[in-house]
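Of the protein chains in this complex, all but one are displayed in their positions.
Naming follows writing order (A, B, C and D), and every chain is counted from residue 1.
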Amino acid sequence: MVQVILIIGLMLMLLGVYGFMQSKNLLKIVIAFTLFNTGINIIMVSVGYLADAKAPILDKLPDLNEIPNMVDPVPQAMVLTAIVIGLGVTALMLSYVLKLHQEKRSLDINNFKDLKW
Amino acid sequence: MKQLVEIIQNHFPINDIDLRKKSLAFISIHQNQAIPLLEWLKTTHGYKAFVLLTAVDWIEENRFQLTYLISNPDNFTELGVRVFIDREKAEMVSAHHLWKSIWVYQRELKEMFGINFPNSPRVNESFILEGWDTIPPYRRDFDTKQYSEETYFPRPGRSTNDPAKHMKSKLYPKD
Amino acid sequence: MKKDFDKDALSDMYKDKFLAPENEIRFVNAPDGSIIEVNPLDDYFCQERPKELKPRKGVVEKFLNWARAESLWVLGFGTGCGSIEIPPLSTPRFDMYRFGVQMRATPRQSNVFIISGYLSVKTLKRAIRSYEQMPSPKYIIALGSCTINGGMYWDSYNTINRLDHYLPVDVYIAGCMPRPEALLAGFGKLKELIKEGKAEKANEYIQNLDWYKANQKKIIKDWNMPDYNW
Amino acid sequence: MDYSLSRFLYTLLGLFIVMNWGMLMSSTMRRIIARVSGRIGIPWYQPWIDLIKLYSLRSQITHGTMFYLGPVFRLMGGVGLFLFMPMIYGSAYFMNYSFSGDLILILYFQFFGMLGMALGAGEGGQPYSAIGISRGLSQFTTIEVPMTLAVISLAIQYDTLSITEIVKAQQGSIANWTLFTNPFATIAAMLSLLGAFGHSPFNLVKAPNEIPIGPPTEYHGTFLGVLRTNGAILHVTEAALFMNLFFGGATSWLELILKTFFIYFWSVFVGVVFPRFRIEQSVRWFLKWPTLIGIISILIWM
Partner (left out) sequence: MVSPIYIIVIALGIAFSLGFFGKSKLNFAGILVLLGLLGMSFISGQWLFAFLNDTAVNTLIFTAGFQPPYSISLQMGLNEAVLTSMVNIAGLLGFVYLFRELSEKGIHLLMVYLVFVMSMNVSLMTRDLFNLFVFLEIETIALAGLILLINRKEAFQAGMKYLIASGIISGFLLIGIIMAYQSGGSLNIDDLIRANSSIGKISSIAGFLILVAFILELKPFPANGWGIDVYTAAHPGIGSLVSAAVATTGLYLLYKVLPIVGPQFNDYLVAIGAISFIGSNLMGTRQDNPNRLLGYSSVGQVGLLTLILGLAPSLGNQTLPIVFSILVSHFAAKAGLFWISGIIQSNHIKDWSGLRSSPTLMLLFGAFLLALLGFPPFPSFYGKWELLLTMGGNQQYTIVLIVLLGSFIEAIYLMKWLGYVIKLERVEIPRENLTLHKQMPIWIMGIVLFVMGFLMNRLNNYGASIDYLPLVFIFLLFVLDFLPVAFKNTLSIGGLLFYFIHLWDMVTDDLIRQIFLVIFLIGGILTFLAGYAQKGKRPGFYPTALLMYFGLAGIITAQGMFDFFYNWELMTVGSYFLIIRGKRSMPHAYSYMLFSIGGAYLLLAGFALAAASGAGEGLDALQAISILPEWVYGLLAVGFMSKTASLGLHIWLPGAHGEAESDVSPMVSAILLKAGVFGLVVLFLSIGMYNPSAERLLYVLGWVGALTTLMGNMSAAFQEDAKRLLAYSSVAQLGYILFAFTMMTQMAWLAGFTYTLNHFLFKAILFLIIGAIVVKLGTHNMYQMGGMIKKMPFSFIAVLVSIIVIGGIPPLSGFAGKWLFYNAILEKGWYFQGALIFFSGIVAFLYLFKLIYSVFLGQLKDNHRHIKEISAWVLIPSYLLIIGIMIFSAFPKEVLLPISEAIAPYFGNDALVWEGTKAISHLGYWDGTTIAIVVGTAFMLILAWLIALSAKAQKVEQFNIVFAAERPFRPETTHVSYNIYAGFHKAVGFLVTPVVTSFWNRMAEWTLDLAGWGRRIYSGSIQNYTIHVFFYIVVFYLLSMGGY
């Protein structure tokens, strides 16, 4: 099960990579980037996941025996943070796309090569 | 030569045709037609080489005669083109655009005869004479003997004999 | 032996109708930005009037004259058709070197100037210049009748008749043309004159400089040089 | 360091002999040239007469101080060369001031006169002078190449740079002359001598009839007299240098006269035969065969 998730995450990530290498449309690139991020997040979650384990939610002082049966909370916390950050980045990217579109009325990345050499 | 002259006749109004020999002829043409004729001869009949330009002062007829002698190096013929210009208004169109070397002749004629060639290179500079300030010496109304006597301190006592008479009187004193 | 001459001619001396553009007063920009006036004739030529150089006295002068007579250096300047008679002098047939006569290429080192034949006005100017550049004592040999009375060019509009009106002549060699032998004889005569101390024409020229200059300037209208060419 | 009066007087005497021999030699050579072309030529005393005449001219001009000093430098070059050259081997009187410098001094003192002449002529402002000097300098650069090589070869051979020592080593028999012990160096040097004496084919410097007479075009009278005096001294002294280096030196004035005559004659001989080289031709020529021979002369001794 864990492996499946891992592979799905990897696939998503590679899909994202393929996306922003192949696509010429800025919006699609942003979407590909989101895919890439999602893939990474899934991979991260899968790393901390233990099959048949408990959710790491502590409402009382944990029993020491239970701890190995809990899912590692750190990756999940990290994923949460990463998602937030990813959201921020995506938002900023979209605002950039907006600016670029206002400038040239186009989303084709080949139109944005003013800086070179 | 004859054929050539005939051909020329067909194109230009020429007169005074003077066929000297197989390879030499002289023709006369009006002042205005001369340069076009020369150019035509140069471009279409191979008279590429300019030989000389000279002038004669026909003071009695009150005109100068200019002779352009040009040559065809392909068949070794020469053609003299004569032009008569007014002595009072001695001026002729320059031909230095046809032959570069002609400017020397034109400069000399300017100095010696006072014939002007407007726009010819360096035509107003002195050529042989430095600082000549009277009428040009080759004009026939210039009296060279009188000028020399006035200018060059003739040695008194010099007597001059006509060589023919002198020799005759020496050799055949009786006659 | 001062010669008479027309004083009025002097007034013409400083007229130069045909002043060359190079000799006109010009204004140039100096490197420091000021504009300076250049008068070529005054600035580039020595305007000093030559002085008469008296011979020494007595036996010294005799000895020096002997040396001068035996060492005649001829300026290699052929003015007219007679100059063709000069080269044979250095051939084995005539061999002028025997007599101490040698050719020099520059007037600074020559004593003898052979005016070889007719002188056109244009050449006269050069001859005067060369003569004046020669160091004194200097001698002129006039070759051929053209230099005496104009010869066959006596009525030419451009050839002088009498050389002695323009330059002082020591020895005339008559003929049209004189042969090289005559020229050698002329050298012999010149040597005699020098040894006798009679060849002082260079001083005579300076004594009568005004007269000579007036004559020269009368015919050389395109003067364009200082009065005396040092 | 002998500064005595007697040495000074003997040196003056030597200078006088050398000058007069130089004059006689030049008139003799000119007579020889005349005979070659079938003429009689100048009287043998002509140089003296010319000199007297030059010194006795009445009018003179000068272009300025350097023009004036040029002949002084030039004559100083010749006289200096004489002063530092041992003329008669074994004579106590005619070694001049050669104790103050060796061969290198002699080689470099040649430039003294040249430089002065060049400057004096330069101030004359005469274009032909400048042309003559530029030609002379160009040619001189390469004339000296074979000479240098030969001198180096000699220095290796004799292990000294002192001319007296070199002469000393050649005494005894003719077979001891450098001419026989070091023939390549001698050939190189003798080819270089052709240029140094400036006879045809290497007379483009003065090039009579082309650029009137090159550097001294403006010189006349006394100045020219000084230059001619120098010429007489210089020719003998330079010939004496070659004599000292390659032909066993001289033990008496007679020997000196004979040897210098033949050394000088060599350049006249060649000059009569060959026409004039252009400057680049002579430069190339000197850099070709004479230089090669000079290199060989060193290689042999290395």
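Definition applied: a contact is a pair of C-beta atoms (placed from the backbone, for glycine too) under 8 Å apart; a residue touches a chain by one contact, two chains touch by 3 or more.
Quick caveat: nothing in here was measured; it's all calculated off a predicted structure.
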Chains still shown that are in contact with the chain withheld from the display: A, C, D
Hidden partner chain, touching residue among D:M23, D:I49, D:M87 or D:I133: D:I133
Listed residues D:L13, D:V36 or D:I104, member touching the removed chain: D:I104
Touching residues on subunit C - with respect to the absent chain: 20, 22-23, 26, 28-32, 34, 36, 38, 40, 43-46, 48, 50, 77, 106-108, 126-127, 129-130, 133, 224-225, 229-230
Sites on subunit A contacted by the missing partner chain, in the whole complex: 13, 17, 20-21, 24, 26, 29, 33, 36-37, 40, 43-44, 47, 74-75, 78, 81-82, 85, 88-89, 92-93, 96-97, 99-100, 103-104, 109-110, 112-117
Those residues of subunit D which, in the complete complex, touch the missing chain: 1, 3, 55, 59-66, 68-69, 71-73, 75-76, 79-80, 83-84, 97, 99-105, 108-109, 111-112, 114-115, 118-119, 122-127, 130-131, 133-135, 137-138, 140-142, 144-145, 148-149, 152, 155-156, 159-162, 212, 217-218, 221-223, 225-226, 278-281, 283-284, 287, 294-295, 298, 302
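In this text, only the chains that are shown with their structure count from here on.
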Approximate Å spacing (C-alpha centroids) for the pair subunit B, subunit C: 37
Per-residue overlap in subunit A, given as positions that touch at least 2 other chains: none
Subunit C-facing residues of subunit D, complex: 30, 34, 37-43, 46, 49-50, 52-53, 56-61, 208-209, 212-213, 217-221, 224
Subunit D-touching residues of subunit C, taken from the complex the two chains share: 46, 50, 53, 55, 64, 67-68, 70-71, 73, 76, 90-92, 95, 97-98, 100, 102, 104-106, 108-109, 111, 135-137, 230
Residue numbers on subunit C that touch subunit B, as the complex places them: 17-18, 121-122, 125, 148-150, 154-162, 165, 215, 218-223
